[in-house]
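Shown here: the complex without one of its protein chains, the others still in place.
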């Protein structure tokens, strides 16, 4: 269940404190110039560096172990590997005793009958998204579209010019905060998406909600459009390429891309790990007790998740793009 | 691309003005008592009858053509077929000339190179969801969970006691309106969902966004939780079964069910077909022109989409339930 | 598990004594002229009429219930349905007591815990292959290749001119006999097949061994080539299109089509149902006892299985053809 895609298909593996994480990218067309610099640039965007992100350092060099020859894709699976370095596995055993609120500690203990690798969140760690970013860089290399992402809101803050100040305050309180991120894809073509169950909206929804901390997704206005009437929500088509006056639908009609910008909004919940003391059930004591989580965590993962969302949208589009190509004359 | 699921797998076919729509349900365990009355009850819930729903009559009798013997499932695929009756195909050819705003007319024309069956929306018609409701009834027969759905909001209206009055006004204006629907599943077990790409959140997201008119989905608070800090959003676990004080996460942690109620919110856009005159690009005239859509349409599809969402959530859960079963001791 | 294919995907349902059997063909390109006459011709080839085939009459009219509009495919799933007519379900309950040798009676009883529809072989009946023939007719409509099949051997007989005489003798003995069938595809292109697990050889192997009664498959010489040395088996390439002097490899190299004729040999076991008295374990008596099977069966199913094998090879090729198309410049 760690694979995604039909033709452009990725398989993700790894846990945060094992030897490596990585992704096998299958279905990459042969003859694509694999620009390692572009991969490195995307990986860089994911790195913590601003206020509200973790002070941990992550090297995250992406090793290409197969599928590229003389700088070009060979048509074979491309294995991208990132070694887990600078990991401290000293002591995580307390997680079995006191499951952290908002984390997968309890559910994974039940599902994997105690055999899960609980160190650093194991396979539920946000760390695995580094491999997804790299896979998404490859996806972008076969797509003629233009990708971007931006923060729309963080907690109660909508004016992103005041973000540092706002997050500094959250950090000092030992708390965390969520955000809303927009991903936008321009220069789209008409017709991507495959009814009934591989519609563009559906595949984006699936992918976004696979990313740790994401708890909501919408295409176009989404929930914000609840007060509009049909006569307002309907986007009026203005030329034969399908361009519309407004874009409440976010670039899809009937689950297919309609040529307008694809606009996705994603809700990222507040980071579960906070410095502040919390309550949880203590399995040794058999009662609710106080919990204090150590470590150095992101106070606002929304601040650096943008490239993850952007690149995983690219993975979705690469797959639908190849499928669509099979049906062109 | 018209199949969904890994073990409990459905394949949907049909177009609104062809002979029949239907669904093949594969992976149903043998020996399940197939209660046709329950299917009929769910189908009934989808039928238009209230203010704001179409005055069209839909018979929608579900024929079981295979996979059931002496009232029990045989372990073979169950084919559920619904005939298309009382259809008028008189004249839909104008859709090629004037694509309706918010509809798939234009994108399907491009994607299927003009060969799509455009009558009554064809395969993009909401009609196909009747077959999904029936498939979901089968899914519920193998699940020990309790399902429900309710309307949270319609347009600007949050007090559902005033719904008839509110919608009567919309209907009279010849306009339409969207809604937010909640699906809730109780008596959940811990551990449903398969990381990384078959997480419970992700599969629900995919399924909800496959349903026509759905443009947003969230698990738990979703976008409404944007103003909460981590210390508020984190749900405190209070016993060894994983019950939590609050349920901001909507019943999942790390993409796995955590034993609390699964709570899903879905944004349903205003129905695209409205009585009011609209504008669209006219391919014959080569310019934007006025468009008037005839027919009798739902002013608020959100009012009867609840059972569709509920039953398709059941389909998702049936699949994850069987997968989970393969890994139990 | 009743679906096959990645882009050209079929879903098969039905049991021999239920209301209908059928197949949903998903992924058919839009705009293909659907010639119902060609489907009927292929269905006709599967019908019993010669010595050694059952005297039962099968109407097998193929109803198209979706996905075709004005004679052309719409890009939606095409549902092909064949009603089960003239079925006699009088009494099959003895099969639970005395499982027939060579049949699935015993294994399906165990697997489906007694809930299987055992009438007429249920889902294990050769009858389902009628739907596959119809699906294969659609597959051929999108392929530029030329298909044929022929009997190479029946029992000890290799001279097919004496087939009627040979089989008449088998019928009179109340026995049955197997055969070896060759399927040949000409006008092939280079490059069909997707390593590592969707190689052309592998997909053909899977499909052939899905057909009831098939117990062996080879590409090219297969087992008959065991005595050849490498210097003899290797096919010498003679021009830049890849044509070879010999065709021991049967048209594939490295699991990809090499442009030469695709040649497949299939071993079809003797029909399990014979008139002659046999022995089997009697679950009521708790000991081995004599068994006499009534009904009118094929003495040599190999005689009419050719079109089934040919058309299911077409299904395999249609899928690989579309996948290959996604990677063409």
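As written, the chain order gives the labels A, B and C, with residue 1 at the start of each chain.
Here is the rule we go by: a residue touches a chain if its C-beta (ideal position, glycine included) is under 8 Å from a C-beta of that chain, and two chains touch if they have at least 3 such contacts.
Since the structure is predicted, the reported quantities are computational estimates derived from the model, not experimental observations.
Peer 1: Among C:55, C:144 or C:230, which one is in touch with the chain left out?
Peer 2: C:230
Peer 1: Check the options C:8, C:124 or C:321 and report the residue that touches the missing chain.
Peer 2: Residue touching the chain left out of view: C:124.
Peer 1: Contact with the hidden chain only, please: which chain C residues?
Peer 2: Residues 1-4, 6, 12, 99, 101-104, 106-108, 110-111, 113, 123-124, 128, 153, 155-156, 170, 173, 175-180, 190-191, 194-199, 201-210, 212, 214-223, 225-240, 242, 244, 248-250, 253-258, 265, 267, 269-274, 276, 278-281, 283, 286, 288, 323-324, 327, 329 of chain C touch the chain absent from view.
Peer 1: Touching residues of chain A against the unshown chain: what are they?
Peer 2: 1-3, 9, 11-15, 18-22, 24, 26-27, 30-31, 63-69, 72-79, 81, 111-117, 122-123
Peer 1: On chain B, where is the contact patch with the chain that was removed from view?
Peer 2: Residues of chain B in contact with the hidden chain: 6-7, 29-30, 75-76, 195, 322-323, 325-327.
Note that only the chains that are shown with their structure count from here on.
Peer 1: Central chain, going by Cα centroids?
Peer 2: So the chain nearest the centre of the shown protein is B.
Peer 1: Please report how many Å separate the Cα centroid of chain B from that of chain C, as a whole number.
Peer 2: 37
Peer 1: With chain centres defined as C-alpha means, what is the inter-centre distance between chain A and chain C in Å?
Peer 2: Between these chains, centre-to-centre, one finds 45 Å.
Peer 1: How many angstrom lie between the centres of chain A and chain B, each centre taken as the mean Cα position?
Peer 2: Centre-to-centre distance between chain A and chain B: 25 Å.
Peer 1: Among all residues of chain A, which ones touch two or more of the remaining chains?
Peer 2: Counting only residues that touch two or more other chains, chain A contributes 6, 195, 323, 327.
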